[in-house]
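Here the complex is missing a single protein chain, while all its other protein chains stay put.
Here the chain labels run A and B in written order, and each chain numbers its own residues starting at 1.
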Amino acid sequence: MLDFALKISVALFAIAIVLNLYRVAVGPSLPDRILALDTMYVNSIALIVLFGIWLGHRTYFEAALLIAMLGFVSTVAVCKYLLRGDIIE
Amino acid sequence: MSLLLIVLLPLLGSLLPSLSSNQRRHQCALLTAAMPLIALLVTLRETPGVIAGEVPRLAFSWVPALGLDLALRLDGLSLLFVLLILGIGLLIILYARHYLSEADNMPRFYAYLMLFMTSMLGIVMADNLILLWMFWELTSLSSFLLIGFWSHQSAARKGARMALAVTGMGGLALLAGLILIGQIVGTFDMQTVLDSRDVILADPRYLPALLLILLGAFTKSAQFPFQFWLPQAMAAPTPVSAFLHSATMVKAGVFLLARLHPALAGSQEWLYLVSLTGLVTMLYGAYFALIKLDLKTILAYSTVSHLGLITMLFGLNSQMAVVAGLFHILNHATFKAALFMTAGIVDHECGTRDIRKLKGLWRYMPMTTALAAITAASMAGFPLLNGFLSKEMMLAETLETPLLGGLAWLIPVLATIGSILAAAYSLRYVRNTFFDGKPRELEKTPHEASFPMRLPVLVLAIVCIIIGLFPAFSATGILTTAADAALTMPAPELHLSIWHGFNLPLLMSAIALIGGFMVYVLRQHLFTFHRQFPSRNSLAIFEGAVQRLVRFTQWGIDTLENGSLQRYMLWVVISALAVSGMSLMGIETLKGELAVQKADPLLIVGAAITCFAGLATAFLHRRRLISLIMLSVVGLMASLAFARFSAPDLALTQLAVEVVTVILLMLALFFLPQKTPKESSASRIVRDVLLAAGFGGVVASLNYALLTRPLNSISDYFLEHSVSGGGGHNVVNVILVDFRGFDTLGEITVLCIAGIGIYKLLNRLRLFMPSSDSEGRPWSPDRYPMILASVSQSLLPMALLVSVFIFLRGHNAPGGGFIAGLVTAVALILMYIAHGVEWAQQRLSFQYQPIAVSGVAIATLTGVGSWAFGYPFLTSAFGHFHIPLIGDVELATAMLFDLGVYLTVVGATLMILANLGKVTTSHRPSKQKEKA
Partner (left out) sequence: MQHLIILPVLLPLLTGVALLIHRGGALTLRRTANVLSTIALVVVGVLLVAESTDDAIRYYAVGDWQPPFGIILVLDRLSALMVMLTSVLALGSLLYACAGDDEQGSNFHGLFQLQLMGINGAFLTGDLFNLFVFFEVLLIASYALLMHGGGKARTHAGFHYVALNLLGSMLFLIALGILYGTMGTLNMADMSAVVTTLDTADLGLVKAGALLLLIVFGLKAAMLPLYFWLPRAYAAAPAPIAALFAIMTKVGIYSIIRVYTLIFGEQAGPLANLAQPWVWWLGLATLALGAIGVLSARDMRTQVAYLILVSVGTLLAGIGMHSEAALGALLYYLIHTTLVSGGLFLLVDAIAQQRGKAGARIVQSRTLAQPAILGLMFFAGAIAMAGLPPLSGAFGKAMLLQSATTAQQHWLWPILLGSGLASLIALSRTGSTIFWRASGEKTGVTLGPLRVTGTLMLISCAPLMVAFAGPITAFTQATAAQLLDRDAYVESIIARGDTGGDA
């Protein structure tokens, strides 16, 4: 049962990532792309958590946590770039 | 040992003049002359023995790998030359003392001269082919310095360069030839080579070796067609010309012919190459000696002519001809050195050497006139002088030669014509300079030269007369000895005398003298005839050729190295593609034994996304920010792939590196020009796409091939020994900090240097920031958004906590110093982004360089620590300890090492990012606006 649920959710998140990619590629504005990238990070985190459940390995949850933080910084940096150009000023 | 003295004393003599100063000219000359004088005495002491048939030799092993020994010999041939070199050399030293003016740097001149003398002595005494070559090239080099001594004159510089280029080229050819001879014979020892004529002549390499050696000899002795450098070398001070271009350097070529005569001569090739070259040179030189207008140039061409004569004699494959050649070497050296010195005296006293301006100098310098007349008469081959004797021997030999078979009569005829010209130019030299009216347009009134300056000429003139009058008494001994050596057999019995009765050679001599007089009388017709030819200056031609060569090479290099990095990269990529593609083509099947894993839909989707994002990164590379976002997608997918294949720690590392890279790129992007550069041409795009596809294809094939093949590797050992030997369950970490900790140490050093390097690059750089973004929108006025500031501040402690946790458990579970360092660095960078450099620096008041460096230091010292326990560098130790309150803890020295890694990563990353961030800080236009 859990296996089945996992498969479904992995598939859904994969589709979500594809859709994110579409938005990243198409835009039209830069904020759209950045937001899409951020969402992609979120979906990836979900995928990693699902992997963790699937493989029964705790490490994945920690990894997901860290990726969340790193993804956040990445998005912040791009946003800052958009706003000010110089991200460290 | 005395042999070594003969060579080394003049070498010492080249150092002595520098002890003296330019002002103390007497002292300088005396110091210089002392060494060759002693060497001459040493030689004279050896002379009786040598004439009696002894051959003093001396040999030290020097470089066996090269076949080079420090081996010297003093046989008759060497003796003849040593006496010439030292004897005339001493006269030249005396002459130069009075010839050089106050402005000339006398110690330097003497130093060069002595260096030259040493190398010349080395050539004639060398008992090893390679040693001979070394001295040979040294004469080219030292003559370069001597010819260019008056370096302020353009002609001197160019003449020196030309002489060096021509003789240097010959020297290199000579080396090749000598090595061939050495390989044929199996040794470079002179005696063995001289005794191996049959082996050498029978070897197929004989002809190339002969050609190369002759190239060396002919360039040195200014034989046709390499004669052109010698007249241009007349830009040298006259003592140099008198020494180098009469008695010594140009004689090195003919010396070599004489020296190697036993080993190389006797073949048809030798006969034709050497004698015909000599004959042509003799006529060519004689003709131009008659035409030229400058005294020294006349003498130079006459030298060319006489060298041709000597060369021809050596080429005739007749023993008596060799004797005649040696005799003429001796005679030519005496009269030509003297003549050069008279030309120098004229130049010195009159300020010109132009034969058109000089006339009737006998009124002013009777003594010099007399000396010049005697020596020139010797050159012309006038009876009772030494030149007559050798010339007659030469003429006699040409009658005997089998050269040209049925046309053999041509040789004596041409030789006689050469002698006619010689008589004519000798007459012209004396009459036009010293007689024939009064001088015109002279800058100063000439007067007789001082006695010391005339003395050397006098000595040589007396020698000319003595040999001329008493040849049997004065020359037979040394000549026979020399000929013995040059023939490696007893020379034919020599009957030197003035009178051999009426015979054909005597008739030819008479014809030569009378003909010479006639030619001289009718010379104007010859000059008129000659004017029809365009005048050509070999110096200008040579210089022009070299300059064209230089321009051509510049064009070539500039075309090849056009400064385009893309082109340089292209070459590297093409090379890599070529070698790897070629190797892959040699494989029968790409797929190995292992089965391919089944592709599930998730993998396909992931791969598709990665491909798409990768392509988009490339296609959109001109819209930089979007390209960067696409690059982030690629990074994210790579990280997911790691996670999917059970490597969460790799996924984490990948992502952390990714984030830092993106920040770094954005910092750099900001400074790039806003204008998009021109689109590449279509053909270039095709080229690049093909290349990229090719390289990608090759790398993918390699990957596929590798992944489908089973592998026996040392990794199993790491898995087995990770816990027992390294004390950690996380094999990746144990490999990083223990098994291959040395690599990690290297890599953190790299990181540390990178940080320092970027600081170095940026610390003086200040860039102005663009006032708006690429689409022309002004920047947002909100520098540090409030929400961002508060959120990031709350994130910091959490991130630090996480990184400490990851660090500590790293040895046993995913984590470790590297990831922990990156997490810390990212968290700190966030502070910079959110609050700016100034805010962050107030709170993080430490420098990053010490942190990064101390990280490397800790790691290194941890490694060195194992020395204390008698183990090699970086040997780890671990143990379980019970610490109150905390409990059972495993501690490993590897953790200390890991701490070093952690500190380096944090320090270096921040050093790089913060420095990049600081670049604009003080020069922001927006800031100035705010102030205004």
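The rule is simple: a contact is a pair of C-beta atoms (placed from the backbone, for glycine too) under 8 Å apart; a residue touches a chain by one contact, two chains touch by 3 or more.
Being a predicted model, the structure only gives us computed values, none of them experimental.
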| item | value |
| --- | --- |
| Displayed partners of the chain not shown (whole complex) | B |
| Selected from B:A34, B:A176, B:L603 or B:L664 as touching the chain missing from the view | B:A176 |
| Contact residue for the chain not shown (choose from B:L19, B:L384, B:M489 or B:V579) | B:V579 |
| Residue in contact with the excluded chain [from B:S61, B:Q268, B:T445 or B:S681] | B:S61 |
| Among B:A705, B:L796 or B:A813, residue touching the chain not depicted | B:A705 |
| Given B:L414, B:L603 or B:I753, the one touching the chain that is not displayed | B:I753 |
| Missing-partner contacts on chain B, residue numbers | 61-68, 130, 133-135, 137-138, 140-141, 144-145, 148, 151-152, 157, 160-161, 164-165, 168-169, 171-173, 175-176, 179, 182-183, 546, 549-550, 553-554, 556-558, 560-561, 563, 565, 567-569, 571-573, 575-576, 579-580, 582-589, 592, 699, 702, 705-707, 709, 711-718, 721, 725, 738-743, 746-747, 749-750, 752-754, 756-757, 759-761, 763-764, 847, 849-850, 853-854, 856-857, 860, 863-864, 866-867, 871-876 |
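Rule of thumb we're sticking to: only the chains that are shown with their structure count from here on.
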| item | value |
| --- | --- |
| List of chain A residues in touch with chain B within their complex | 10-11, 14, 17-18, 21, 24-25, 27, 30, 33-34, 37, 40-41, 44, 47-48, 51-52, 55, 57, 59-60, 62-63, 65-67, 69-74, 76-78, 80-89 |
| Chain A contact footprint on chain B (complex, rising order) | 601-602, 605-606, 609, 612-613, 616, 625-626, 628-630, 632-633, 636, 639-640, 643-644, 646, 648-649, 651-652, 655-656, 658-659, 662-663, 666-667, 669-670, 769-770, 773, 779-780, 782-783, 785, 788, 792, 795, 798-799, 802, 806, 813-814, 823, 826-827, 829-830, 832-834, 836-837, 913-914, 916-918, 920-921, 924 |
